[in-house]
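The complex appears here minus one protein chain, its other protein chains still in place.
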Amino acid sequence: MPVDEQEVRALAQRVAAGEMRPSELVDRVRSASVCDVGFAQLDMDRAARTGVPEVVYGAGKTAEQIAGIVRALLGAGQERVLVTRLDAAKAAQVRARGIDLAFDEVSRLGVVGGVPEPDGCGTVLVVCAGTSDMPVAEEAAQTAEFLGNRVQRLTDVGVAGIHRLLGHLDDIQRARVIVAVAGMEGALASVVAGLASCPVIAVPTSVGYGASFGGVTALLAMLNSCASGVSVVNIDNGFGAAFQASLINHLPGKEA
Amino acid sequence: MPVDEQEVRALAQRVAAGEMRPSELVDRVRSASVCDVGFAQLDMDRAARTGVPEVVYGAGKTAEQIAGIVRALLGAGQERVLVTRLDAAKAAQVRARGIDLAFDEVSRLGVVGGVPEPDGCGTVLVVCAGTSDMPVAEEAAQTAEFLGNRVQRLTDVGVAGIHRLLGHLDDIQRARVIVAVAGMEGALASVVAGLASCPVIAVPTSVGYGASFGGVTALLAMLNSCASGVSVVNIDNGFGAAFQASLINHLPGKEA
Amino acid sequence: MPVDEQEVRALAQRVAAGEMRPSELVDRVRSASVCDVGFAQLDMDRAARTGVPEVVYGAGKTAEQIAGIVRALLGAGQERVLVTRLDAAKAAQVRARGIDLAFDEVSRLGVVGGVPEPDGCGTVLVVCAGTSDMPVAEEAAQTAEFLGNRVQRLTDVGVAGIHRLLGHLDDIQRARVIVAVAGMEGALASVVAGLASCPVIAVPTSVGYGASFGGVTALLAMLNSCASGVSVVNIDNGFGAAFQASLINHLPGKEA
Amino acid sequence: MPVDEQEVRALAQRVAAGEMRPSELVDRVRSASVCDVGFAQLDMDRAARTGVPEVVYGAGKTAEQIAGIVRALLGAGQERVLVTRLDAAKAAQVRARGIDLAFDEVSRLGVVGGVPEPDGCGTVLVVCAGTSDMPVAEEAAQTAEFLGNRVQRLTDVGVAGIHRLLGHLDDIQRARVIVAVAGMEGALASVVAGLASCPVIAVPTSVGYGASFGGVTALLAMLNSCASGVSVVNIDNGFGAAFQASLINHLPGKEA
Amino acid sequence: MPVDEQEVRALAQRVAAGEMRPSELVDRVRSASVCDVGFAQLDMDRAARTGVPEVVYGAGKTAEQIAGIVRALLGAGQERVLVTRLDAAKAAQVRARGIDLAFDEVSRLGVVGGVPEPDGCGTVLVVCAGTSDMPVAEEAAQTAEFLGNRVQRLTDVGVAGIHRLLGHLDDIQRARVIVAVAGMEGALASVVAGLASCPVIAVPTSVGYGASFGGVTALLAMLNSCASGVSVVNIDNGFGAAFQASLINHLPGKEA
Amino acid sequence: MPVDEQEVRALAQRVAAGEMRPSELVDRVRSASVCDVGFAQLDMDRAARTGVPEVVYGAGKTAEQIAGIVRALLGAGQERVLVTRLDAAKAAQVRARGIDLAFDEVSRLGVVGGVPEPDGCGTVLVVCAGTSDMPVAEEAAQTAEFLGNRVQRLTDVGVAGIHRLLGHLDDIQRARVIVAVAGMEGALASVVAGLASCPVIAVPTSVGYGASFGGVTALLAMLNSCASGVSVVNIDNGFGAAFQASLINHLPGKEA
Amino acid sequence: MPVDEQEVRALAQRVAAGEMRPSELVDRVRSASVCDVGFAQLDMDRAARTGVPEVVYGAGKTAEQIAGIVRALLGAGQERVLVTRLDAAKAAQVRARGIDLAFDEVSRLGVVGGVPEPDGCGTVLVVCAGTSDMPVAEEAAQTAEFLGNRVQRLTDVGVAGIHRLLGHLDDIQRARVIVAVAGMEGALASVVAGLASCPVIAVPTSVGYGASFGGVTALLAMLNSCASGVSVVNIDNGFGAAFQASLINHLPGKEA
Partner (left out) sequence: MPVDEQEVRALAQRVAAGEMRPSELVDRVRSASVCDVGFAQLDMDRAARTGVPEVVYGAGKTAEQIAGIVRALLGAGQERVLVTRLDAAKAAQVRARGIDLAFDEVSRLGVVGGVPEPDGCGTVLVVCAGTSDMPVAEEAAQTAEFLGNRVQRLTDVGVAGIHRLLGHLDDIQRARVIVAVAGMEGALASVVAGLASCPVIAVPTSVGYGASFGGVTALLAMLNSCASGVSVVNIDNGFGAAFQASLINHLPGKEA
């Protein structure tokens, strides 16, 4: 559990009273919030510190490990848990271990505890260049929903038919933050950012072949966007884009 | 000048009256806001559309071209102009053409019309890993100031001495948006994002040698950050990070 | 459906009469030609605008999505549809959904509505370096046929036996446009372009091993051709080369 | 000089008469058209074979070599000569050797014998994303003019301000062939090809910094264009794009 | 068997006596310690020369070859043998050939002859960033144990939650040598090295996706560490890191 | 069949007599030696021109194609045929089509017509760094034997145990040409070339993991050898190295 | 200055007495040891924490910044300072600011306060492949001397002439830790590690041309060493290798 003011005060009194060595206080301050489940050190303090709960990266973990982590998080009071990069088989194995996990085939996300009501400031617009980019776009959209955002989707509006995009100008200009998902040459991010007045988070996808190099071309193109206001996440990282979009969408207005 | 409702109505009446071909209306709608200065097509509508004025990318342009663009923007009513990637010699040549440009050696930025009062919602924190990263960090910090943000700087707080960073935990947790600038292995972004509760925009720098490959290593590391809430811009692109940070910092609170 | 002069005039009259907001006119102008089938936005205006019908990129789409798109295109009046990058299983699934699709194993192309009579100006010559390059060469040749071109094929005429190529000098010099398909070191494009007097579109293939890097070596070699008159498409992109070759082959002669 | 039918007949008669060894005939057939000036083998037959004269690639050649080659080409009856990738100093040295060479600073082209009247079928449209891309765009435009094409230029119409491009829709749709020049993320080629009905030849430029990798990002993006009808040449190769555009623009209409 | 002083003296006497050609002596000196088992040349002298026994790299070898090599090494007096990069099936095949091999699923190591008592000077600390890095971390930890080291493990202490690491500061400062295992951005090595006073050997892992490029990003980040005292081994090379850590941990103190 | 003096003379007489168009003679001269089997153009003149028979690259060809090519070559008088990059299944399919093909599992080579007596000048020494490199080394060794060379093999003599190599100094110094096969860091080529007085042809293999990048590291290392006398072939290209070694081994002594 | 037990106790008493907020104590604990000189945060606690003093990386810092940092470090009680990656001009500028700095042209190192007596356990052997590698080797050797190590140098013992290396076998086997410096194919590290019984730290250098890619080839080769006991630092990072070698050389013997 995280350390709070009260606890620090109590510890300080014990040190002052000579009942405790100063270094113990230092250690307690530093390591307070970590829960050790053997194969993982869970950061229970994260929700407090960053405003969002711990999420489980499902790739490279066994169903047993995932179930263990989910159980520990729920046990520590976390209301809902998101597991990313699952597949149907592993999701079933997690469920078989008694975890009530809802799994979505397209986004490959598993959710425990359901999706909350949106509580963000505006809308997260998830724009996607082609039908083949939909798994990544859905990972972004559903993650944003899990994190409490109202989400709007624009699918298959790649730049080769610019009119498809221009037909949605109002949506683009009304969004509070945009997640732009594209593979191949990744030009969507530049065009969208040129039309929008809000931050654009670009997600390159591994859609393509040959010199798309598994998404590297889209990644590079997005990093070199001639439009201002674009930042980029890793290839196929719909989750990461949605996470940051959610942070942005939950920022309060002007501080006093 | 941008097309407004009134003008569209007037055009529509002329078309309805048979005084104008429909295609002329379509063209006007599409091209209204562009000012052609020969070697450049200036987007006069940008401030209206995106909330921020047109900025001049100084690299690869002659002093004559820069002066021409600045003059056109001022003439179109833009109050202040930012020119990026200048050097002292070119800045002097621009000034010699009658442009009242203030130039900063470290950030390589030129400003016409001065820096405005901050009007963003909170503070943009610019965190920088090493002394050698300062030019990029200053490009970010001064761009953010030009765009109306209150800026705080943390310099030389790289992860090799983690205590330097932990000593500024309060600053990190108070910021509304963070720009994290680092070369070499670029680990700063991950550590900062793990400590912060706001969006982190990471800027890899070309600081380093050998297998830093001019910033590619830092770029890749930032894209693969194990911390959530990090998005990345191009190598040495302090301007781009600040631009997005400013967009985020100017977002209003919850919409009705 | 695309917007035409008549419709714009009608819209303008409604705006002039105050029956319609000007922005609605603008939106209509911009988005007229797109058909939304949920997971895809079909550009119905494409044939009008570019002279060739919409083609379906089959990779990364489910049979259901492909069938849906084909049905929408046929429904919108498109006479025939080409689906690229299929495999036998998926083609069967598309047929099982009631689409009368002819599938070719070598080129991996599916065709609905048959192949038209050639109506181009001359012959598209598809030259191919080795037997292993045939799938890509056939994708190019059959695409060109689908798009209304007379096609001639030269197979296995790689530069290691230059006499094989020189024996076909007449074919090379008679072609209106050449598609040169090669893997490994991709030298065929340079040699052919040196012998031809027409445009050469080079297609690197992923044929090779080790330092061929899945076609990158051939791609780079073709981009660096010491012969003039060569342009290049993506690795294994026989379709793209044929598409452009067809555009060239359908260009009319000198305009008045 | 190239071998013609008459000469082959004469040679054949000598062989038949036993006055000449058969292998001499073979050699003559094969090597007829090459002029050896010591450091270079000039292909005098090229104009006949490919429809365009030999062009001199100026980089990596001394002024002395360039002057020698130009002199040989003029001596062999070529009317005009284009020299690419010159600089002012080398151009002056070539002129100092008695060659009447006109040099253009922006395109770095040198021309001997002036520019001909356009004799192509339509217009070559050279579209360019940013002011910094102008040297490459001019290399393309002036090369096309040298090769007998009517050329139209669109400058600084990058995709970040899509309206700048849409304002020139008519020009795009009237062109017979388009050369699209862009650095950074190179998205211009995709958007233009989506709007055009003619072939688009894309030229990536080395404009950019950081992860633009001297034009590699633009190159990759163009190769992965989601729009059909795009082929690509080497980075900064305005000459090569114009050369192929000219071939296309000089193709006759439908053959009988 | 290795050549010793006694044997050299005997050989020298034979040469001196003219009973042996000098070149035979030279050959014997050079090739003494190699045992040829047909498909492999075993270096029987290695333990003497380097202080550690020959280890069998299991990848790319058949079970038959592995069994043959193990048998030869045991026959030559080596007490225990380590086989790396096995899988369960191949391990079973080796056992089926009469080799008493213990196999561990996680580390993919096979051990013949058991693990010895630790005889190193201090503790080898194996620190690992995430749960998915455990196979590599275990390869390192168990190799170190095989080589006679006392090993301590810290799992899932990646830098996104820096408190997890700081909670183990004492362990870090007490270690004699640290093996730091991380994928993704590989920042763990830098942070650990900044906290430690002993050598840190960094092992990048192939954990990650997209721009992690199978561990290349972590590798590059570790090579560019801003912290001093870090050296790096190949991606996923837990064995190699442990091998060097063991060499360091067995170094004696100050020599007289 | 290749064109010979007699045929040229006959053709010349027909041209001189006006019975044949000169261009027909030219065509005949150029294309004489090619046999078209539909999917392949076989260079029947190759043995005459290069001293070695046509070899069939088996990867990417169907069993049917391979059988067809072999049959054509045998039919044209070629005594024996080598097929590379086969696997057991495809070899069986070729045999099922009536081709008497001997297949070797390790080298993946198929041979029709047996292996000839060695007729080269000296010995081709195939040196190989590790047991895992044996498939490539065997491809080289057996290819060399097929091409008429006496071959000696040194296996598992990598540089980590330099004594294993030094023990074979005589073999190295007696060879007429050496093929050095190594993966991982590929240092074997440099060390061998430093010890040898004959040409060394280096073959990088894809043996290794992580930063070996499928043989790229070994390839680069061999290209940068600090020893003179090394040239390099593609990764895993044992065939190519043996082919060149055989050319070298069959060169006659000093010409009169 | 670092925080000590006494200070923590005093702080705790103030907190207990309500004279100080608990968070102030936490901040003090975390940031105690950092000295802020404006453009740099010096880690004064480093010597205590890691056993070696702060070193100044000279590249990318102005002479003024270097002088300021050196002054601060000396002022904080550090006895001697090492500045890396200087050049003669900058060194002179630092001296002109009153810093008594000794500069070495070959290694590009500057030393303030002289070199101490060696106090390590054994000898650090710096082995270097070619004469051109000497600058990096000297950076390593002189850094090791600065850090209190006895250093032995072997120069120009590359593997192309293996006898040069074998002639120093005793030196290799007597060393406590070896730094192996090589460019080109970097094979030296593997051969040395095969001969040594101590840890080998490999330093790739940027010596070479073409496919050496500025040291990347040597780096990759070293990472893929077939010899055990090798770890690697960044290209040209002689300092880093020496730093780790010194850590190893100062490790005490077996702990009680």
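Note that the chains are named A, B, C, D, E, F and G in the order they appear, and that numbering of residues resets to 1 at the start of each chain.
Convention: a residue touches a chain if its C-beta (ideal position, glycine included) is under 8 Å from a C-beta of that chain, and two chains touch if they have at least 3 such contacts.
For clarity, every value in this text was computed on a predicted model and none was experimentally measured.
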I'd like the shown chains that the missing chain touches, ordered by label.
C, D, E, F, G
The one residue from F:61, F:108 or F:176 touching the chain left out of view is F:176
Missing-chain contact among D:187, D:219 or D:248 belongs to D:219
The one of G:20, G:37, G:115 or G:211 in touch with the missing chain is G:211
Contact set of chain E toward the excluded chain (per top definition)
5, 8-9, 11-13, 15-17, 21-23, 25-26, 29
Which parts of chain C face the unshown chain closely enough to count as touching?
129-130, 158-162, 166, 184-187, 190-191, 193-195, 208, 210-213, 216-218, 220-228
Please give every residue of chain G in contact with the chain that is not shown.
130-132, 134, 155-157, 160-161, 163-164, 166-170, 207, 209-212
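Methods note: only the chains that are shown with their structure count from here on.
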Between B-C and E-G, more C-beta pairs in contact link E-G
So which of B-C, A-G or E-F matches A-E, with over half of the contact pairs the same residue numbers?
E-F
Could you put a whole-Å number on the gap between the CA centroids of chain F and chain G?
49
CA centre of chain D versus CA centre of chain G: separation in Å?
54
Please list all residues of chain D that touch 2 or more other chains.
130, 160-161, 166, 195, 210-212, 223-224, 228
